[in-house]
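Only one protein chain is missing; all other protein chains are in place.
Chain nomenclature is as follows: A and B, assigned in order of appearance, with residue numbering initiated at 1 for each chain independently.
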Amino acid sequence: MSKTNPGNFFEDFTVGQVIEHATPRTVTEGDRAVYGALYPTRFAVPSSAEFAASVGLSPAPVEELIAFHIAFGKTVPDISLNAVANLGYAECRFHQPVVPGDTLATRSEVIGLKQNSNGKSGVVYVRSTATNQRGEVALDWARWVMVRKRDVEAAAPETVVPELASVVAVEDLVIPKGLDFSDYDTAAAGEPHRWDDYAVGERIDHVDGVTLTDAEHMMATRLWQNTAKVHFNVEARPDGTRLIYGGHIISMARALSFNGLANAQLIAAINAGAHAAPAFAGDTVYAWSEVLDKADTPAPGVGALRLRLVATKGHDPSMTLRGEDGTYAAQVLLDLDYWALIPQ
Amino acid sequence: MSKTNPGNFFEDFTVGQVIEHATPRTVTEGDRAVYGALYPTRFAVPSSAEFAASVGLSPAPVEELIAFHIAFGKTVPDISLNAVANLGYAECRFHQPVVPGDTLATRSEVIGLKQNSNGKSGVVYVRSTATNQRGEVALDWARWVMVRKRDVEAAAPETVVPELASVVAVEDLVIPKGLDFSDYDTAAAGEPHRWDDYAVGERIDHVDGVTLTDAEHMMATRLWQNTAKVHFNVEARPDGTRLIYGGHIISMARALSFNGLANAQLIAAINAGAHAAPAFAGDTVYAWSEVLDKADTPAPGVGALRLRLVATKGHDPSMTLRGEDGTYAAQVLLDLDYWALIPQ
Partner (left out) sequence: MSKTNPGNFFEDFTVGQVIEHATPRTVTEGDRAVYGALYPTRFAVPSSAEFAASVGLSPAPVEELIAFHIAFGKTVPDISLNAVANLGYAECRFHQPVVPGDTLATRSEVIGLKQNSNGKSGVVYVRSTATNQRGEVALDWARWVMVRKRDVEAAAPETVVPELASVVAVEDLVIPKGLDFSDYDTAAAGEPHRWDDYAVGERIDHVDGVTLTDAEHMMATRLWQNTAKVHFNVEARPDGTRLIYGGHIISMARALSFNGLANAQLIAAINAGAHAAPAFAGDTVYAWSEVLDKADTPAPGVGALRLRLVATKGHDPSMTLRGEDGTYAAQVLLDLDYWALIPQ
């Protein structure tokens, strides 16, 4: 029998099943540096140990998306190796900052199953939890993905569709212990705009664009030990292109959003995410944001902004999300809904 | 007189000559991260400080190939700058794990010389030894390389061909101090297959492929401070291509072999290696392995597998090594023979 991992197919999943994902991964200062080489990020907390300490975080955490990509990458060989499409995320919360030296391991529980009417595939819902070396939760999230069946004749499981919140409630956001924005230095952080300066409904064109290369997206995706073949192998797709990992676009858009949201220092939660279109080397990615909501938090000087972060292929100064038919506009690559922590 | 290094030519070498190579190099967590961005490696020991500690290794060693490439790279300016071909390796042993903070320096002794019948070049045999900052041997290996003569009229040296073992004997393998696979966690490591599950003669198609880029192979090769011009300069070869460092293919194949050999955690020795064909950007590399031998070791729960690791250009499910004429099949890039340590 083959020793290689064929991945799980739709009929291999059962509701309540718990999967411990390989392999644990220690985060280092090397990850921070490679991340900084791959994305134009400048947020002051992960950039500067001094700045991080000045807001109560020491040692300086790495970007939340580093933790997210690592934790997510672990789930790929078990959950989405035979995926047709990554359908969505929900209820992603960052429970504590991840710092160099932390080792992350990820476990997933199957929380829902729904076979498609064509009988060839089905939707698998999982809740994944990444813990650190102390067994504490670092982050968790729900995700649903369309997975092929190995055997189209396999019986359909009972349909279970979990109830997932469309937005993480403000009171459920976890504020990093010790975070204090009372003496926040906007000059060092790069922009004067604080929580009060953002209005619900406001849109911000982040202006800058980055043209993607194959070498860079592959390096990023490997850094997360994500093994999905389509990102690395031109022979894995009929058109001979390498499909770019959706997380690469998330990180690129988040980094570009510095220009206009420099003080949205920390990601507290990801409410939802959709990869509206595939991206390829040669595409030039831009980003814009919309303020969806605002909330206070119990931490000193810390406010929360709920933001829609949209990545587009080519610059779209009109910041159009959807066409008249309600579907995403052609240039939209990513529609991400998240909560950021920002000084008041 | 020119101050730049012209490299040594065949007639510059004498048997017994010892060359101290420049420059010492400190290994860091940064190297681990860059390596993980360049190769799809997921072996649990170098990936996780926690996993490494659970098998008796703390701090977590970097992959043996990081140490190999660094130590090997040091020899290039003195040994192989004027090489026509890298002919082979033998007797490469890893004497102790290399961890971040270790500084490696390499020394080579010329152990053989044999001028070619054409009088234009000859084979130089060296034994190279990399030591750490405590003067302890980290790894050593023998290598032979065909080197051009500066002056074809120069007299041929006495022929000395060293006897080199075709395989490192099991009793000569150095097991890292403290290594203990008694409580090995296969779930965390990624696969259930232990030493007992592998049979001599078994072949494993590692299935996955990676398409190479110039940026990535150059970054890898620079990380090892390897200066061979053909890897970096399109003007150094008539066809305007950059020849990929053979070690890049070794690391890529080793990383791909995770899928089917996830528990072959450590490389204890490299018995032999041949770069059967050159590789270039755009090639898609796949790998397969053959179990050549099995052996017990004195360390608790630790078995050894002698493996042939073959990298191919394009996927070869037939896993064909040689054609009917005994030469390597056209798609074969690398044929590497090594001992891995794996839980029993």
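FYI, a residue touches a chain if its C-beta (ideal position, glycine included) is under 8 Å from a C-beta of that chain, and two chains touch if they have at least 3 such contacts.
Remember, predicted model here, so these are calculated numbers, not experimental data.
Of the listed positions A:15, A:37 or A:234, the one in contact with the omitted chain in the full complex is A:37.
Across the entire complex, the residue among B:12, B:109, B:180 or B:214 in touch with the chain not shown is B:214. Of the candidate positions B:110, B:138, B:189 or B:223, contact with the hidden chain is made by B:223. If you put the missing chain back, the residues of chain B touching it would be 2-5, 20, 22-26, 28-31, 33-34, 77, 100-101, 103, 105, 133, 213-216, 218-220, 222-223, 225, 227, 229, 232-236, 242. Touching the omitted chain from chain A are residues 28-34, 36-44, 47-51, 60, 187-191, 193, 197, 204-211, 213-216, 259-262, 284, 314-315.
Please note the rule applied: only the chains that are shown with their structure count from here on.
Copies chain A and chain B of the same sequence differ in orientation by 120 degrees, per CA superposition (steps of 5). For the pair chain A and chain B, the distance between C-alpha centroids works out to 36 Å.
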